[in-house]
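Beneath this line is the structure, given in structure tokens, with notes to follow.
Of the protein chains in this complex, all but one are displayed in their positions.
Each chain gets a letter, A, B, C and D, in the order it is written, and its residues are counted from 1.
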Amino acid sequence: MLYRETGQFKSNYAEDMAIFPIRQDGIALGVLLAVAFIGVPLLATLHVWPFGTDYLLWAILLPFLILALAAIGTNILVGYCGQISLGSGAFMAIGAYSAYKLATGVHIPLAWLGIAITIPPLPVLASILLGGLAAAGFGIAFGIPSLRIKGLYLAVATLAAQFFFDWVFLRVPWFTNYAPSGSVNAPELNFFGVIVQTPIQRYLLCLTFVTVIAIMAKNLVRGNLGRQWMAIRDMDIAAELIGIRPLYAKLTAFAASSFIVGVAGALWAFVYLGSWEPLAFSIDRSLDLLFMVIIGGLGSIMGSFVGAAFVLIVPVMLNLIPAELGVPLSTQTITHLQFIIFGSLICYLLIKEPRGFARLISIGKEKLRLWPFPY
Amino acid sequence: MRAPDTSEILLQVEGVSLAFGGVKALREVSFNIKKGEIRAIIGPNGAGKTSMLNVINGFYHPNHGAITFKGRTRARMQPFEAARGGIARTFQNVALFKGMSALDNIMTGRVLKVRRGVLWQMLRYGPALKEEIEHRHRVEEIIDFLEIEAIRKVPVARLPYGLQKRVELGRALAMEPDLLLLDEPMAGMNLEEKEDMSRFIIDVNNHYGTTIALIEHDMAVVMDLSDRVAVLDHGVKIADGTPDEVKSNQTVIDAYLGVAH
Amino acid sequence: QNEQFIPILSYRTGPYAVNGAPFANGMADYYNLVNERDGGINGVKLLVEECETAYATDKGVECYERLKSKGPTGAAFFNPLSTGITFALTEKTAADKIPIVTMGYGRADSKNGAVFPYNFPLLGTYWSAADIAIQHVAKELGGFDKLKGRKISLLYHDSPYGKEPIPMLQVLSQKYGFEFTPIPVTHPGVEQKSQWLAIRQNRPDYVLVWGWGVMNSTAIKEAASVAYPRDKMLGVWWSGAEPDVTPAGDQAAGYKALMLQHGAGRFPVHADIEKYVYAKGKGLSEPGKIGEVLYNRGMVNAMLGVEAIRKAQEKFGKKPLTGEQIRWGLENLILTDARIKELGFEGMMKPVSISCADHEGARYGRVQQWDGKGWKVISDWYTADESLIEPLVADVSAKYAAEKKIKPRDCAKET
Amino acid sequence: MRVSTPKTATAALILSVNNVEVVYDHVILVLKGVSLDVPSGGIVALLGANGAGKTTTLKAVSNLLHAERGEVTKGSILFDGVEVQSLTPNEVVRRGCIQVMEGRRAFAHLTLEENLLTGAFTRKDGKSAIAQDLERVYAYFPRLKERRASTAGYTSGGEQQMCVIGRALMARPKMILLDEPSMGLAPQIVEEIFEIVKNLNAREGVSFLLAEQNTNMALRYASHGFILENGRVVMDGEARALAANEDVKEFYLGVAGDKRKSFRDVKHYKRRKRWLA
Partner (left out) sequence: MSGVLYSLVALGFVLIFKASGVFNFAQGAMVLLAGLALVRALDLLVAHGVPFWAAIVLGIGFGAAIMAATAWLIERFVIGPLVNQDGLTLFMSTIGVTFVLEGAAEMIFGSDVYPLRLFPTDAWFVFEDLFPGGILVNKLDVWGALIAGILVAGLAIFFQRTKTGRALRAVADDHLAAHSVGIPISWIWFVVWLVAGLVALVAATVWGTKLGVQFSITFLALKALPVLIIGGLTSIPGAIVGGLVVGAGEKIAEVYLGPSIGGGIEYWFPYVLALAVLLVRPQGLFGERIIERI
């Protein structure tokens, strides 16, 4: 009885086009946002369970938010535009390192021209956003081959970006400001005078980024551009025949996706890690993001969140459980078991619902609407 | 009621040839489509009908020959340019966007009409929202017209074949084209549905003045609906004329119809 | 509860598991020994928990967050066994006031306790290692003057770990006039063909190997295939354990490596471990691997931690202590030869003396050589040259302090 | 509504579908208890509007629903006396029941000839017998022979359709489930196909279950017909009786009274007859 749309009439298209046409969904989202923006910080400040320690905030919520953001970006490209990319990690890296360079000041001596380009250190917010833009630029460049290369071939081709940028940030000392170890430190997180330092501040910062970008992404994907992406994804030839320019659609998808992924990369580096090396953005990260998107549901913003939560939290849980239960197994065995269980879980989920949690949720809702009748 | 404007030629196909390796799909085919008419193209399987449509909207580039559309002659163009010029089409093997709802599929037909830029779309506020609603309005009209209100929000992959064809027509209509190319729009439909579809085609033609090129194997439909019929066989045009002329043409009967209808 | 919580960040999976597992075993077994034999430290039991990092920085950070406030007083200290994780944690540990012990690795400049109050690169940094390595090369050649004009290459794991020694080696090459070429190897290091072709063309007099995990054995194999003499290869102490040479079989014979003081072998403390831990079935290692290089290193590492806690208890009482208190213990830890003997580590290490200004505590090293079956110590003790390292440490750590707006402590005022 | 006497219970049934219910995706109920029988050696037509559930019924019979996330939740399907649900799809084919799927699903990267040969996959009667059948299919569809070496993905819609029908014939089945065989084929080929159906049925005793929109044709060649609407059988009976039924005549055959009406003259908002509300 709780979940019924009966009695909710839509008198105009605007209402029908709302993010959640069914009122209960909208209310649920409102509650969620309130909890996220007010409840969590409040509990954390008061150190109320489960926020007794920083662990939940630092090690779960913070990475969850940032990776969810990256997953949204990946989802735009893979889920909405159908261009499989194994290079998201590289674009996170581009976002992170560009933001780092911009925040610490850029100096490019062009000796042969006798001049030098010098940009003074920019504010952190500007650096992060510009980092995203830089990622978008490279995203476009690496998106160009997608006009010819399709499907899994494209996936492997995007690995070129992944490995190339891994190498660049490892071997070109300019990007790390000649840090001898190749590991760089994030600048001070100064947002208009507020210095973000405590876990709660970091959390709120990321939450704001995520909320704003998620809403904009949602608007994009349900608007004209989003429809073009999906058309290209579902059948590129037909899309072209109804007047969609593949060049435009694919490159905008690459740009939007890389921008979001790049911003996520900058946040990951600045806000979460604080100090990082290229390995933080390796191929494993790309694969993780792809997992999040697929398990969450291709072509679903909501799904990106669920997917990120799953991929991030399940291994942690698997890690915690034996310790809590006091299972008398060697650490080695436990770790291997975790691998096995996590792998099996992924396979199980894919079999159970190849279209991910988003689909499970929508089936659930449909059932709920029909309840108590099975069909 | 309807009097096709015989004077104005909308599309002229001139000596088009198309070959794939050894296969000659089209050989020196010439014909024209006049503004406002319903033009049928028929012929046996593999005659080159679909290829002809593909040439017209730029998916295939002819080896020889030229296409003149609205007075502009082109040897090759890109499909999206054709779409911009006002050519819309449906496909023989339904080519809907499988992951989207019927409504969204039809909305994609409006892609070329959207004026607000990406930033506006991202905000989805004010003018952007207003524009989106306008398009939605147009699309709802088409949905009404095609009587598919009930399946608006259903992902098209779930729809039965016949309804998919209807959605596809809706998508083409949403483009408000000057020339509508229909590739076997009635395959896989039963009589009642064919009647409906005929009704839609005639209405589109009457109300919006859309010119229609139609490929169909159901002779009854072709004969009833079309103003002129071109017949292809093995890539060659073997006849061209009014339905009655074609129907009684012996070459056509031998090559295609089998028994006189 | 009367328990002191000690986390172990280990990696028993992934490409570096081969090296990570024996190290973690050594640590865990020693803690266990302290519990089983002594009933803890002055009655305070050690509560140990492992967390798998797979040598990945972000996992390491997650483990850190998870474990840092466990137990009645929070984590005693962290041993990340990864230079990358060390970099990522340096700032956090300082904020959380938990020491980070990086024995024989970590950032070399963090020996400066004035700027890095919570970092303890015990027993030797990579700069010490680089200096000792060059001392040994010079000795083999017949004196420092013979270094002039020689070619020395550094084959390194392309990560913060492998890059650390480069600045020091550059200083040394300036000073002694040898030609220094760094050659990076990409993680995980199974691909070294072109590096060795380059070495073959360049014919350096010595190749220093700064590898980890599979990279080491691959280096030896590739050296064999381009016929580069194995006895001209000198690995750092992380490139000188059994898993680094055994996969290369006979080809490894002649290969040399630095020792972080200790080598392989069994000492009195091992007998205790067998008696108190393995006899009760609580040991983690395969019995045959007790006494291997990395196992021993894990033990030494654990021992230093235990002794630091003991030291801190002297000041703060025989109860579970906080990280901040244990930091004091570390900073004032002094192990004499007598104490080392008492602990059963005699022959494994030299005395240690840690202070505010010197978080390294000792910088001795020896060289061992693999004869095809086992490691043989082939050199005397070397001591790293303070006069070269100190300026570099001061310079780099001052930069860090400036960047992070840290006001260095005045060590003269610390007691 | 039954138009004529129920099917003769005496004739051996090759296929019997009993009260089958099919659900897609766990929530979409498509077949709501469909029952139909095909007598051994019979030709049965399955009629109905778009979305009535014809394709679903056929897929249930050949056990292909699993792959589309559908499942039979109720009822049973017996082919040749064996419960189909307990078989794998390839066992169903091995037992002699093959389906021609809707939508021209030729193997795109194989040539037309290779496509036809895959149809003979389950056969064990030797190369020459297969070669013979290949010739027979080529005789039915000369166009296929002409284009035998072309990659199926590039052939025209009609060519693909002939190819999949030919492919099924290559299996020498006891029963063929034909889903919209006439779709996209030129009129004389359609005639040809129904002649083939008739011939195989008469000469080799192959049974057919035919989902077809071309009601006219279907009822002309079938012995029985079932009309599906909305996942339920709403009418069945002998083909001739069905063809004579006034409702069927109007809505499926397009003959009002005695004369076919022109497509131009259909009324806009036509009254629709539904047997079920």
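What we mean here is this: a contact is a pair of C-beta atoms (placed from the backbone, for glycine too) under 8 Å apart; a residue touches a chain by one contact, two chains touch by 3 or more.
All figures in this text were calculated on a predicted structure; none of them were measured in a lab.
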| item | value |
| --- | --- |
| Shown chains touched by the chain that is not drawn here | A, B, C, D |
| Residue of C:Thr57, C:Ser153, C:Thr218 or C:Gln369 in touch with the missing chain, whole complex considered | C:Thr218 |
| Residue in contact with the excluded chain [from A:Ile22, A:Leu125, A:Leu287 or A:Leu360] | A:Leu287 |
| Residue in contact with the excluded chain [from C:Ile6, C:Ala21 or C:Leu67] | C:Ala21 |
| Touching residues (missing chain, whole complex) on subunit A | 78, 84, 145, 148-153, 155-157, 159-160, 162-164, 166-167, 170-172, 237-238, 241, 283, 287, 290-291, 294, 298, 332-333, 335-340, 342-347, 350-351, 354 |
| Positions on subunit B contacted by the hidden chain, ascending | 50, 54, 59, 91-93, 95 |
| Touch list for subunit D against the chain that is not drawn | 62, 64, 66-68, 88-90, 92-94, 98-101, 105-110, 114-115, 117-119, 121-122, 151, 153-154, 164, 167-168, 171 |
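By definition in this document, only the chains that are shown with their structure count from here on.
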| item | value |
| --- | --- |
| Averaged-CA centre spacing for the pair subunit D and subunit B, given as whole angstrom | 29 |
| Where subunit B and subunit C are represented by their mean Cα positions, the distance between them in whole Å | 74 |
| For subunit A paired with subunit C, centre-to-centre distance based on mean C-alpha positions, whole Å | 36 |
| Junction residues of subunit D, two or more chains touched | 28 |
| Numbers and ranges of subunit A residues touching at least 2 other chains | none |
| All pairs of touching chains, each written as two labels joined by a dash | A-B, A-C, A-D, B-D |
| Subunit D contact footprint on subunit B (complex, rising order) | 20, 23, 43-47, 50-51, 92-93, 158-163, 184, 187-196, 198-199, 202-203, 217, 219-221, 224-225, 256-259, 261 |
| Complex interface listing, subunit B residues touching subunit A | 57, 59, 78-80, 82-84, 88-89, 91, 95-100, 104, 107-112, 114, 116, 118, 121-124, 128-129, 132-133, 136-137, 140, 171-172, 175 |
| Subunit C-facing residues of subunit A, complex | 53-55, 58-59, 63, 167, 170-171, 180-183, 185, 188, 272-277, 279-280, 284, 316, 319-320, 323, 330-332, 335-336, 338-339 |
